[in-house]
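As structure tokens, the structure follows; a few thoughts come after it.
In this view, the complex is presented without one of its protein chains, the others remaining in place.
In this document, chain identifiers A and B correspond to the written order of the chains, with residue numbering beginning at 1 in each.
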Amino acid sequence: MTLTYKQLLEIKDLTVDFDRFGGKARVLNRVNLAVAKGEKVGVVGETGCGKSVTMKAVMNLLPTRRVTVGGSIFYKGRDLLTLDRFARRQITGKEVVMIFQDPMTSLNPVFTIGQQMEDIIGYNLAGAKRGLRLPKRLRQEAREQAARFLAAVKLADPERILNSYPFQLSGGMRQRVLIALALANQPDLIIADEPGTALDVTTQAQILELMDQLVQERGIALLMITHNLGVVRETTDRVYVMYAGTVVETAATDALFAEPLHPYTKGLLDSVPKLHGQGLSAGIEGSVPDYLQMNPGCRFYPRCPQALPKCEFEPPEPRSISENHMVSCHLIG
Amino acid sequence: MNSSEVLVVDKLVKYFPVKGGFWRRAHGQVRAVDGVSFTVQPCQVFGLVGESGSGKSTIGRLLVGLYRPTSGTITYRGKMQMVFQNPGSSLNPRRTVGKTLELPLRLHHKGLTRKELRQRVAELLTQVELNPEYANKLPRSLSGGQKQRVAIARALASDPKFIVLDEPTSALDVSVQAKIIKLILELKDQLQLSYLLISHDLSLMRNVADVTAVMYLGKIVEIAPTAELFANPAHPYTQVLLASIPVVSVEEEALKPTKRLVEGEIPSPLQIPQGCSFHTRCPEAMEICTRVAPELLTINPDHQVACHLHGKRGES
Partner (left out) sequence: MKFADFRRKLAQYWYRFSQNKASIAGLIITVTIVLVTILAPYVTPYPEHAGVFVDFRNTFKPPSSANWFGTDQVGRDIFTRSIFGYRFSLIMAGTVLGIAVPLGVVLGLVSGYFGGWIESLIMRLTDIVLALPPLAMAIAVSAVLGSDLGNTMIALAMIWWTWYARLVHGMVVSLRNEEYVEAAQIMGASKLHIMFREILPNCAPAILVKTTLDAAFVIELSAGLSFLGLGVRPPEPALGTMVAEGARYLPANWWMTVFPALAILVLIFGLNWLADGLRDVLDVDL
């Protein structure tokens, strides 16, 4: 990937180690990832592949004890990892916001939606003077803005929603409120963690369509992390496939789904039950390896159906196949 | 009960009282299952799909006797077992795999010696493609897929003829799901089992179920052999469900009904709409739908749908 300011977010050689009982676990190994302005990027992988750790590193949500972070995370050309926490807080949570998976637990159950939205919007309006009570005028303005954002996420009757507590809303409505809260910061980048996974398919489809439309309209970049390949295909422009803390393949979404190259990507795509119903594939042998006993070479080696002898000891370097398509595999190139 | 069927469910109803207030009196009811009938043939996989609140899990629990039906009957031969959704909580975290498997063996084959028990446990583990040494492990040290294999072995231990699979793979990764489903289908052929597969994943249903029933708010709205159902979905809700599935290839995209969006979400089962319960979200709702609940009608051999669009039109 070339060095330009064109990339809104650029993660370079991000490495994260967790100190665990029995040794150091390298849960992210030299992850490279970029999101351009207004681009919709997906990160897909199964449980424990490191996609959530990557996002937490960006959002500064990793625990500070017993965790070592290496590499850099550039946002608009500035390395977030070198900023102090005040400077960082000006970016993450404001310019870069996250929408969490569970719409129930990410809203505070004892405050109304209105109170929660006014706090956030008011905080921005008041120029981030924390701890001060909002003047009445600002609170009024914040409430009006909140209603506008709720209308933007197609919630009928914003006034009623503002006066509701989270438990009075359905799962889909809560998810919409979270999106409205994210929009309220007027971010440049939204990170969405498994959006709609906790919801039913018909509701999920509505939410995905809504998000798609909103980021398009406002030129917001979207980084979506999910295990659902179908969701990624239908909502993103470019996609990264992660396995055991490494990016194994990245390409334009259509290209990746049309012609997956890495054996893991192939196996993953094969495993998804298809609508034409020609039976299920065999899946991938074995399970995600223990991070404390990771294969020194390619991390997929123990489960790979096409492994070469050198895969056991030699980690594959990412190789460019075409302009956007990169694969880390000894079989390719 | 006909000689061939393994399970006959007839007009099954389950209402849950909603209690509240100081005296915990019932002041309403959730109509979780509202008059459901179906039959399952030997070695058949009968699929129930629906979104949350559709009542599909309640049917599973009624079948294995965890709930008592409000009315209606359930008739089956042989023993009935269940595999639960959540591999994390379906195994007791403080009992070893061996202990978990010994319980059904002790209960259904009285008088086994310790040695015989241990041997049967080893056989069961081999049957679900696990190393017999896993008998000494605690669930904590197993992966999700391995736990679900143990749960399957536990269901097999009492030699059932019928197993309720309640979202057996929805908590697993896809690459693991494929292997578990393969195992489940192999066991079916090997042991002549029949399954009730409960799932919200239509793509999975397409590949696994022989017959699929679509549920909405406690009722079956459409039922047909799986291939027929996916090729010619007749109920607007089935069409909406199919159109909402995120798929991974262009070929599949072509198989989905043209995209239509429904407004809103499933109403609460506490307040089921009058008439056809789907009319509040239905893109093709008519006046009659708000008044009269449609009956299941046969539109093709084996294909039934409960929708006024497919009724005798003259009535409306």
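By our rule, a residue touches a chain if its C-beta (ideal position, glycine included) is under 8 Å from a C-beta of that chain, and two chains touch if they have at least 3 such contacts.
Just so it is clear, the structure is predicted and the values come from calculations on it, not from any experiment.
A.B. asks: Can you work out which residue in B:S52, B:T70, B:S143 or B:S158 touches the chain that's missing from view?
C.D. replies: Checking the options B:S52, B:T70, B:S143 or B:S158, the one contacting the hidden chain is B:S158.
A.B. asks: From the listed residues B:S52, B:T70 or B:N86, report the one that touches the chain absent from this view.
C.D. replies: Of these options, the touching residue for the absent chain is B:N86.
A.B. asks: Touching the absent chain in the whole complex: find that residue among B:P69, B:P104, B:G145 or B:P294.
C.D. replies: B:P104
A.B. asks: So that we can see where the missing chain sits, which residues of chain B does it touch?
C.D. replies: Spelled out for chain B, the touching residues are 61, 64-66, 80-82, 84-86, 89-96, 100, 103-104, 107-108, 136, 151, 154, 158.
A.B. asks: Using the document's contact rule, name the residues of chain A that touch the chain not shown here.
C.D. replies: Against the left-out chain, chain A lists 21.
Here, only the chains that are shown with their structure count from here on.
A.B. asks: Using mean CA coordinates as chain centres, what's the gap between chain A and chain B in Å?
C.D. replies: 32
A.B. asks: Within the complex, which stretch of chain A touches chain B?
C.D. replies: Residues 46-47, 170-173, 200-206, 208-209, 227-231, 233-234, 257-258, 267-284, 287-288 of chain A touch chain B in their complex.
A.B. asks: Name, in rising order, each residue of chain B that touches chain A in their complex.
C.D. replies: By the definition above, chain B touches chain A via 51-52, 143-146, 173-179, 181-182, 200-204, 206-208, 226-227, 230, 240-241, 243-252, 255-256, 261-262, 265-266.
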